[in-house]
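A protein chain is absent from this complex, but the other protein chains hold their places.
This part shows chain A:
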């Protein structure tokens, strides 16, 4: 499978995840989010940037608890609220949708 953005074609896997991490740019993120029926707001972008920075540093997508803790700390809310906030942004779950928009590989394990 593949997607087309600004006239260029990018390879994706059968679930629509970007194959090459380096291909990613903000236009592609918008396109990938469209496929998930998500309008990217500043809150989405900040999460996407967090995911990409984390991946750059550790070469792995963060565990969901790392994500919720980071959100909780940043927004000054508790973990339960952070989890609901996260699913508010990406209704089908951070693993499924946030990683896809951020151009990270499909998370493994039974999520």
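The rule is simple: a contact is a pair of C-beta atoms (placed from the backbone, for glycine too) under 8 Å apart; a residue touches a chain by one contact, two chains touch by 3 or more; residues count from 1.
Basically, contacts and distances are computed from a predicted model.
Trainee: Between "Biotin-independent malonate decarboxylase subunit beta", "Aldehyde oxidase", "ABC transporter substrate-binding protein" or "Sulfite reductase, dissimilatory-type subunit alpha", which matches the UniProt record of the unshown chain?
Mentor: Protein name of the absent chain (UniProt record): "Sulfite reductase, dissimilatory-type subunit alpha".
Trainee: Out of A:3, A:30 or A:64, which touches the unshown chain?
Mentor: A:64
Trainee: Going by the touch rule given at the top, which residues of chain A touch the chain that is not shown?
Mentor: Against the left-out chain, chain A lists 15, 63-65, 67-68, 80, 83-84, 86-87, 91-96, 106, 109-111.
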